[in-house]
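Note that this complex is displayed minus one protein chain, with the remaining chains in position.
By written order: A, B and C. Residues from 1 in each chain.
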Amino acid sequence: MTRYRVAVHIVPRRGLLDPQGKAVADALRSLGFPGVEDVHVGRHIVAEVQAADAASAEQSVRAMCAKLLANPVTEDFEIAGVNAA
Amino acid sequence: MTRYRVAVHIVPRRGLLDPQGKAVADALRSLGFPGVEDVHVGRHIVAEVQAADAASAEQSVRAMCAKLLANPVTEDFEIAGVNAA
Amino acid sequence: MRIGVVTFPGSNCDEDTVLAVAKVGATPVRLWHKAHDLEGSEIIVLPGGFSYGDYLRSGAIARFSPIMQEVMAHANAGRPVIAICNGFQIACEAGLLPGALLRNDSLKFVSDMVPLRVENADTMFTHKYAKGQVLRIPVAHGDGRFTADADVLARLEGEGQVVFRYVNAGGTADAQSNPNGSMHDIAGIVSAQGHVIGMMPHPERALDRMLGSTDGLPFFESLLARVAA
Partner (left out) sequence: MSATPRPGDPVITAALVAEHGLTTDEYDRLVAMLGRTPTFTELGVVSALWSEHCSYKHSRPLLKTLPTKAPWVLQGPGENAGVISVGDGLAVAFKIESHNHPSAVEPYQGAATGVGGILRDVFTMGARPIALLNSLRFGSLESARVRYLFAGVVKGIGDYGNCMGVPTVGGEIVFDPAYETNPLVNAMCVGLMREEELILAVAEGIGNPIIAVGARTGRDGIHGASFASEDLSHESDAKRPRVQVGDPFTEKLLLEASLELIRSGHIVAIQDMGAAGLTSSSAEMAARGDVGVTIDVTKMPLREPGMTPYEILLSESQERMLVVALKGHEGEVKQILAKWDLAAEVIGEVIAEPVYRVTEGDRVVAEFPGSRLVTDCPQYHPAAAESPDAVARRARDVHAIAEKPEERDPLWTLRTLLAAPTIASKRWAYRQYDSTVRASTMQGPGGDAAVVRLPGSNKSVALATDCNGRYVYLEPRVGGRIAVAEAARNVACSGGRPRAITNCLNFGNPKRPEVFFQFREALAGMSEACIALETPVTGGNVSLYNESPNGAVYPTPTIGMVGIVDEPSHATPTAFQHAGDAIMLLGENTNELGGSEYLLTVHGVVAGAPPACDVACERALIDALLDAIQAGAVRSAHDCADGGLAVTIAECCIVNREQMLGATVDLAAWSALPRRALLFGEAQGRVVVSTADPARVLAAAQAHGVPARRIGTVGSAVDPLTFNLGEGRHVAPLDGLAAAFHDTIPSIMSAGALPAAAPEQA
């Protein structure tokens, strides 16, 4: 078994209201960043897991996302990286 | 000007208590993921910005992090990706 | 005496604070976040609530409000600022006070009447209390875990800047009596010069026996006495 560090992004589903993103975008524009068109705020989760190999580390984190980390009704997730820790 | 999508990770500074990460790790273990050793939860922010080129898009998002998006007392940030949108 | 109470978008204890100020005999002045004028206020209150929804980090956006430029100037001139709950979070974000207020360790909002011990009764905000006195004051917050690095904590403790601490009913600090996981059980601090106070508990909700506590009264009375003097 090796220790892997798996990073996931959990983001609000497109089309749903994203009050956090909107508040941040509004704030940035009023702070003098006029180029800001849109902001989305999600979560960045890093799980350190023991697994036989990178593929099974990724697979188990996918299962965690489906089961707990991401809200299937309002969020999407993507695996952002798998590295030996 | 081109539209860029710049992703940043904002993570709790190492060494600070991370109750969220701990709660998630505990929950994962109790849900039948015994291989979970540690979990860290941060923010994943995607800003869509107008900029002359990728470098200046990145630079302006760095400025946003320093000014607003990250708390210098408790958080670190890193640019996770810059892509033309 | 004129006490300015700032309303940010999302403030929701501004009205309670205005009523509290009037109740203790001062003149409340409502200050709008877009304004650039403190209208002659001698004391400024940053009240509780959810400025800008607290959607990014509590207090992070409000600290850039136009009125905050004036509040910073007021504070930098050594004049009093009271920062309660969301106000405390804003004051930390603005650098008026050290540290940060993070998500409660329970990950839950906590609303309760809690015992607080007065750690320093020599400040302009607390001289009508006795050192060691145990107060009962409501808390209501999701992000109240005071966090600072070791140097800052040592300085706060060493200089008597810790003003209120969470304790049990008997007056002793213990883990179960800390509602949010604050370092050193800190509930409230003052700035190095002693004229800016930040606290998570709500003294403006503890001014009436019918509501369960009058322990907030000496807080406002201390200040009025000192500033009037």
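Convention: contacts are C-beta pairs under 8 Å (C-beta built on N, C-alpha and C of every residue); 3 or more make two chains touch, one makes a residue touch a chain.
Keep in mind the model is a prediction, meaning the values are calculated, not measured.
*Asks:* Tell me where the left-out chain touches subunit C, residue by residue.
*Replies:* 9-10, 12-13, 15-16, 19-20, 48-50, 52-55, 107-113, 138, 140, 142, 169, 202, 204-205, 207-208, 210-211
*Asks:* Considering the entire assembly, which residues of subunit A contact the chain that has been omitted?
*Replies:* With respect to the unshown chain, the touching residues of subunit A are 10, 12-13, 15-20, 22-23, 26, 41, 43, 68-75.
Simple rule for what comes next: only the chains that are shown with their structure count from here on.
*Asks:* If you average the CA atoms of subunit B and of subunit C, how far apart do the two points sit, in angstrom?
*Replies:* Going by mean C-alpha positions, subunit B sits 30 Å from subunit C.
*Asks:* Report the inter-centroid distance (CA atoms only) between subunit A and subunit B in whole Å.
*Replies:* 9
*Asks:* Which positions in subunit C are in touch with at least two other chains?
*Replies:* Touching at least two other chains: 56, 60-61, 64.
*Asks:* Going by the contact rule already set, what residues in subunit A reach two or more other chains?
*Replies:* Touching at least two other chains: 24, 27, 31, 41.
*Asks:* Tell me, which parts of subunit A touch subunit B in their complex?
*Replies:* 1, 3, 9-11, 24-25, 27-28, 31, 33, 35-51, 60, 63-64, 67-69, 80
*Asks:* If we count contacts the way the header does, which residues on subunit A are in touch with subunit C in the complex?
*Replies:* By the definition above, subunit A touches subunit C via 19-20, 23-24, 27, 30-31, 41.
*Asks:* In the complex of these two chains, what residues of subunit B are touching subunit C?
*Replies:* Residues of subunit B touching subunit C: 16-17, 19-20, 23, 68-69, 71, 73-74.
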